[in-house]
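A single protein chain has been omitted from the complex, and every remaining protein chain is retained in its original position.
Moving on, here comes subunit A:
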Amino acid sequence: MTALLEVKNLKTYFKKKKVNIPAVDGVDLKINKGETVALVGESGSGKSITSLSIMRLIPSPPGEIVDGEILFDGKDIVKLTENDMCKIRGNDISMIFQEPMTSLNPVLTIGEQIIEVLMYHQKMSKSTARNRAIEMLELVGFSRAKALIDDYPHRLSGGMRQRVMIAIAMSCNPKLLIADEPTTALDVTIQAQILDLMKDLSKKSDTSILIITHDLGVVSEVADRVVVMYCGQVVEEASVDDLFDEPLHPYTTGLMGSIPSLDGDVERLYSIEGTVPPPEHFPVGCRFAPRCPHAFDRCRNEDPSLITIKGSRSVRCFLHGDKEATL
């Protein structure tokens, strides 16, 4: 399989009062063609900043990609000019966001918000673009697309707006769709519909998906591969089956343990103790050590590196590094 997107040692820092805050600190990420990769982590782990870095939409100042490469289709998009990046955004890479209620422009019709992308990237005429927009709306499940196209977003519910966002994002047949917590703001029945829709569309158009979420239920449903982030770093990467069968990193284990199970008779829900430290106070050594039940002296002094295990998965933890070495 060839890689569509390869992020290498990405570092996105924010400057705050002359201090550099490492929101994303050396992330490696690979997405193959047609693959769905889930980026998982708690709030503040740097997953959204990673996705915005790929879109080159980091608010700058104060944010800046200080190091690393983002190879998309073999081109390093970190080095692209803003003009060239504009040709990729919305066309080759498009994005949907967490807040469907506020992500659409309230003063433009739904149709206009799809048509403008098509006219801009695909150089379609207004009438061709309009027909294509109706097609897209039907594709994302609106039965009366022709009437809807001249309506304004405030008439739609959150789930419907997210469908419109998907229609916008998919209208140019992007190679990569980045979905930043696309279902977090929606209720559960709608979540499933939206996820199915995304899976469906990506299969039809061979689009790769990078889905950002903290919901492992979503991960198990859509992802082929999972990348777990903690404190701006990747701590574990594995196929979805491997990860759910045998999580290696204590953080991943903790995340899994926090899912309430249907058959278990548990009084209290398990939670990882403590909170994610803010980027300006990342601990020395392993960043998870202060919250880790298995931490030993080495974890608090030395920074573990991401090591490959069993050829296909990798983890950033001394527990496994040593095991592998002794085996």
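We take it that a residue touches a chain if its C-beta (ideal position, glycine included) is under 8 Å from a C-beta of that chain, and two chains touch if they have at least 3 such contacts; residues count from 1.
Convention: contacts and distances are computed from a predicted model.
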Among "ABC transporter permease", "Quinohemoprotein amine dehydrogenase, beta subunit", "3-oxoacyl-ACP synthase" or "Cytochrome c oxidase subunit IV", the omitted chain is listed in UniProt as "ABC transporter permease"
With the missing chain put back, one of A:Gly44, A:Gly68, A:Gly90 or A:Pro304 would touch it. Which one?
A:Gly90
Going by the touch rule given at the top, which residues of subunit A touch the chain that is not shown?
55, 57, 82-83, 85-91, 94-95, 97, 99, 102-109, 116-117, 120-121, 152, 154, 165, 168
